[in-house]
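In this view, the complex is presented without one of its protein chains, the others remaining in place.
A and B are the chain letters, set down in written order, and residue numbers restart from 1 in every chain.
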Amino acid sequence: MGRLKVLACQALSVAALLLAWEAAVRWRLLDPLFVPAPSSILRVLGVTGAEALPRLGETLVKTLLGYALAILAGVPAGLVLGSRPTAHAVAMPYVVALYGVPKILVLPWIALIFGIGLSTAVLSAAVFAVFPVVVLVAAGTRDVDAALVTVATSMGASRAQIIRKVILPAVLPSVLAAMRVAMVFALLGTLIAEMLAGNRGMGFQMQRTALAFRAPELFAATAIVSVVSISVVLFLEHLNTRLGRWR
Amino acid sequence: MTTGAPIVVESVSKRYETPSGPVPAVETVSLTVRPREFVSLLGPSGCGKSTLLAMIGGLVPPDAGRILIEGTPISGPTPSKVALVFQDPGLFPWRTALDNVGFGLELTGVGAARRREIALSLLEPMGLKGFESKYPRELSGGMRQRVAIARALALDTPILLMDEPFGALDEQTRLLMGEWLVEVRHRTQRTIVFVTHSLHEAIALSDRIAVMTARPGRIKDVVEVPLPYPRALDGPDAVALHAKLWAQIREESLRAMEGRR
Partner (left out) sequence: MRIWLWRLGLLLIALTLWEAVARMLNPILYVGPSRLPGALARVLATRDLPPLPGHVWLTVGEIAAAYVLAVAGGLWVGFLLGLRRTVGRIYEPLLATLYAVPSVVWYPSLMLFFGLGPASKIAFGFLLGFFPVTLAVLAGIRQVPATLVTVAVSMGARPWTVFRKVMLPAMASTMVGGLRTGLALSVVGVLVGELLGARAGLGYVINYAYGLMMTAEYAALVVLVAAAVLLLDGAGALIEARVKQWAG
């Protein structure tokens, strides 16, 4: 099946779903209080969108700050763990264990200390994002082809030259992959923090409209956040393809 | 272009520590390589020929004995005298062919323009003109190995060490690369030490063949190959030599196979 045909099928499927949904609500098969009709969502999209913009901005700022923290802490940690086999063997089980623990469990405590606001959300984003970064970067560092290091050594490269000219370029794809994954986790952390203990941002907005039974507004907000998130991920993947011509 | 230099291997031994105790890889090997000579190290798998080559390249220190290059004992990689090529071309995937060839020069601080000049001059006679901006993943196995050899040649060292460089290639490519290596050798007049387990390759390429025993590796015999280039492997001299070598190698290969049980 050609690419165009596939795209057409996808578009048709989505359209069919929306139509069926609209019909189901109009014929009272679905209660509009809980599941709003797509038409009603569209109607409030303009208003909700305008309202949402500043909130979206807040959420994104918190996400980016937490993301930056996670990268700044996680990439060096991953590099160190990946390049030293003993450190890796000793510390990695703890990292993986902490990664496996639902991080939301510590959010109430962070909120207790830092209050309801920016810091909690930023820290939450950082906590959620840092673990995949450490794990991915450590794995990438461990996987650097030993043959490449041997070649450089046989040509008389110093330790610094080996790190600069062999290890860092070899690790770059893993670091970029980690940075892509971390973005979604950071956004997740921010939203959860806003829902749990926040009074601003999209997460809070969504929680509030849900509890107020304002279904169209909630679904509109959900759609907006989803679209933004998908766009960010697509953009990062595009960057990744552009930068990785040699792979 | 520099001329070849002598390598003297004096009673060199190497052990490897394994969980089940030390395993001798190479035992009291002595060998002299004359300037501009092409010497092959021939032996069954696991006989220590790669270890010996790594020691000459300064990548692995011997436990006993020493290695002298141009009369000076070595204590580590000697990039001014020795360049290595391995079975895995080891090209940096993020660098183009041109930048790969220039890597060694980059390490010694040669300027970009000069590096480009030297790299192009090495890639062209290898039939890689037009491929200098390609990345390794865009090149075939034979091409990658040629780039790796060009990278080694760029250092302009008197000695070239090659560890089964054509082992990962298919038969036809291997034969063609062998012919091409003979031509490179005559053009550049370097000393070459070549590790292989293929009798054909050894006979086709070398001035002398050092036959190694199964582990622990010792030099069983050093055979002269007085055939003129280009070599016809079906001539009576070549066939006789092949038979003689095979008799020696066969014994060692059997021993190697049994030893691995």
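Brief remarks on what is shown
In this section, contacts are C-beta pairs under 8 Å (C-beta built on N, C-alpha and C of every residue); 3 or more make two chains touch, one makes a residue touch a chain.
Predicted, not measured: the structure shown is a model, and the values here were computed from it.
Contacts of the undisplayed chain with the visible chains, over the whole complex, involve A. Where chain A meets the missing chain, the touching residues are 1, 6, 9-10, 13-14, 34-35, 86, 89-91, 93-94, 97, 100-102, 104-109, 112-113, 184-185, 187-188, 191-192, 195-196, 203, 206-207, 209-211, 213, 215, 218-219, 222, 225-226, 229-230, 233-234.
What we mean here is this: only the chains that are shown with their structure count from here on.
Work out the mean CA point of chain A and of chain B, and you get 49 Å between them. Every residue of chain B that touches chain A in the complex is listed here, in rising order: 57-59, 77-80, 82-84, 86, 88, 90, 92-95, 103-104, 106-108, 135-137, 155.
The part of chain A that touches chain B in the complex is made up of residues 145, 147-148, 150-157, 161, 165-166, 169-170, 172, 245-247.
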